[in-house]
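Take this structure first; my questions come after.
Not every chain of the complex is shown here; the ones you see sit where they belong.
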Amino acid sequence: MKRAAKNRTKRRKLHHAPPGTAPGNILVREDALSPKIRVMEFDAVSLNERELNGISELNAFLSVSTGKIRWIDVHGFGSHSFIEQLADLFGVHRLQMEDVVNVYQRPKAEELSGQLFLISRSVNETLHGLEDAQVSLFVGENYVLTVQEKYEDQLDPVRNRLRQLTGNFKTHGADYLAYAIMDTVLDHFYPVLEKLGEKLDDLQDELLANPSRSALDHVLSTKKELLLLRRIIWSERDKFNDILRSSFKVIKEESKIYIRDSYDHCIQLLDLVESYREVTASLMDVYHSSVSNRLNQVMKVLTIISTIFIPLTFVVGVYGMNFAPIDPESGATLAYNMPELYSPYGYLSVMLIMLVMVVFQIVFFVKKGWLTKN
Amino acid sequence: MKRAAKNRTKRRKLHHAPPGTAPGNILVREDALSPKIRVMEFDAVSLNERELNGISELNAFLSVSTGKIRWIDVHGFGSHSFIEQLADLFGVHRLQMEDVVNVYQRPKAEELSGQLFLISRSVNETLHGLEDAQVSLFVGENYVLTVQEKYEDQLDPVRNRLRQLTGNFKTHGADYLAYAIMDTVLDHFYPVLEKLGEKLDDLQDELLANPSRSALDHVLSTKKELLLLRRIIWSERDKFNDILRSSFKVIKEESKIYIRDSYDHCIQLLDLVESYREVTASLMDVYHSSVSNRLNQVMKVLTIISTIFIPLTFVVGVYGMNFAPIDPESGATLAYNMPELYSPYGYLSVMLIMLVMVVFQIVFFVKKGWLTKN
């Protein structure tokens, strides 16, 4: 039982302020990481990358307009005051900043006073199971602000492509950068699903060989993970669809083909999740069939042994009866009382008869197919 | 059986007037609490709070226009005449007042002659299970009227924030107050769901250890509670969506971002409810698997014991047969009748043979994996 309790997927806790807390009341947790700010500023020809120290440096940096695209990349929520100042600097509504800090929110796209607020949600494969991750983006005319809870993230491929300033970054604006970030986050679902698929393959083998309780636990926890993934990816799909359908100011028409590509990826991922969900349903069928198969095996052994030996035991019981050949009082011969016992070949005959019975029964079982492995 | 009957979740009764009762016929129950009226009147700089005694004082209070935002906060339905007068005072349609009194209604938003009628529904965790609660709101240009059945409610956090006159209350109107009330009611679903989640965790442990009938009862009653919660939250979601989509006169455009936040909370709560519903489905799987596992264990014990001892019993039965070594009449030796019985090591040989049989069978069971715990 202890093992089972350990196996149990941790129930995901919602970080939620106590009921009645004022809206937009940003609760930064005590153990929040101190913020790191990195900015990357680029145009078609050059890229400039630096780390900034605190809000004041960021403020100074932002006050100089260069006409270049800027990516302000914040890791760690720091403190309440830091988050408030950051919100003020970019004109972020308190409710939106609440969504940034209260991880984990559903992916969404929301425009407010010309600034697009995007939430991308992802899942990291860690040693202890799936771990949530959230990237919050604020996209303006020529900047992207990303805020994340932890230092490590999934965006290094974007940074590297940016450093090489290849391809589309040169010719596209901040909206393409936002797309690149969201698409990279989305891409991380592929290896996660690939691993889940392998796990399901292993489970199928295990369930066929031995329908154990722990295998069942794994199927059920995988089902739960798939449900979580489905919900997240479905929201991602909705987000990309919203961007495609709405005419957000900062998303240029020529960037929509990229958004549509991400949308297609969501559909593909959802297809995958659905087919894995079907697999888990099949695994439940396999499990139940294995269990009832095992019961069948047990009962067949019992029935075969009982059916063979119970009649034999009766036969030998017959010849264990003490019907007397001679009346103890009168001494008269009781000739009808088990004369077999006194026949010279009585014993051998009985043994032979029993052998014949066993042979007949075995033939019966073979014909029933009970002696072959199912 | 008595225990089971006690465990049973009480079926929720609908309070409904007898068929054919005229619509808008407000049936205040005999045991309704006598009404308490508290008003809070505030603008950006000050707040004025008082308790009023009966409809006449309320009438007097309302007749003086101050330009401030007012929250008229009524607890207890009192009597039919009280409710009628209250309705007249605020120009409330009889059908709406019926919804106020006939708790519990589905959450909804309805505009009638410029006044917005809102129903918020919630659930309180009590010792005896979940208990329904309903807050009815009438929102005008510069007032909010709330009517509730009982004295205690969930709105103290709003009152306290109002008393401190912090944040948004200063700058927003009656619509923000209405939002704050509805959002606080909605927030109370979080701890309820958190408790349900813990209960499901405990049930999972219990079902794995011992698939008892009472654990099954708990799963089924939890399923029922989740269904109820889902229905209520779904209606809340619809209500907030209605407010977002419709252009109700009293809801200002800049307040909609708050409504949207509540809407997002509904979605989040529904996600949670759905994942708990999946957990209950999994628990049913665990239950059935535990039950069939237990049957398997029982049958394995039976089969092992029978398979070992039935053949042995046959063997000892054989040597319990009374085939005579000597014909009682002629006295002739019947040499083929069980000579084993008269061999010096007959007994020991038979015992040895039976030991070998047992060893073989145990090896068979070990190979089948029947002796290891499932």
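The first chain written gets the first letter, and so on, giving A and B; residue counts start at 1 in each chain.
The working rule: a contact is a pair of C-beta atoms (placed from the backbone, for glycine too) under 8 Å apart; a residue touches a chain by one contact, two chains touch by 3 or more.
As the structure is a prediction and not an experimental result, all values here were calculated from the model.
Trainee: Which copy number describes the whole complex, given 2 displayed chains of the same sequence?
Mentor: Copies in the complete complex: 5.
Quick note on the criterion: only the chains that are shown with their structure count from here on.
Trainee: After a C-alpha superposition of subunit A on subunit B, what does the rotation angle come to, in degrees rounded to the nearest 5?
Mentor: The two chains, subunit A and subunit B, differ by a rotation of 70 degrees.
Trainee: For subunit A versus subunit B, what separation do you get between their C-alpha means, in angstrom?
Mentor: Subunit A and subunit B have C-alpha centres separated by 25 Å.
Trainee: What residues of subunit B sit close enough to touch subunit A in their complex?
Mentor: 154-158, 161, 166-168, 179-180, 183-184, 187-188, 190-191, 194, 197, 200-201, 204-205, 208-209, 257-258, 260-261, 264, 267-268, 271-272, 274-275, 278-279, 282, 285-286, 289, 292-293, 295-296, 299-300, 302-303, 306-307, 310-311, 313-314, 317-318, 320-324, 327-329, 334-338, 368-370, 374
Trainee: Flag every residue of subunit A that touches subunit B in the complex, lowest number first.
Mentor: 1, 4-5, 8, 11, 13-14, 16-24, 93, 95, 98-99, 105-106, 108, 110, 112, 210, 212-213, 216, 220, 223-224, 227-228, 231, 284, 287-288, 291-292, 294-295, 297-299, 301-302, 305-306, 309-310, 312-313, 316-317, 319-322, 325-326, 333, 338, 340-348, 350
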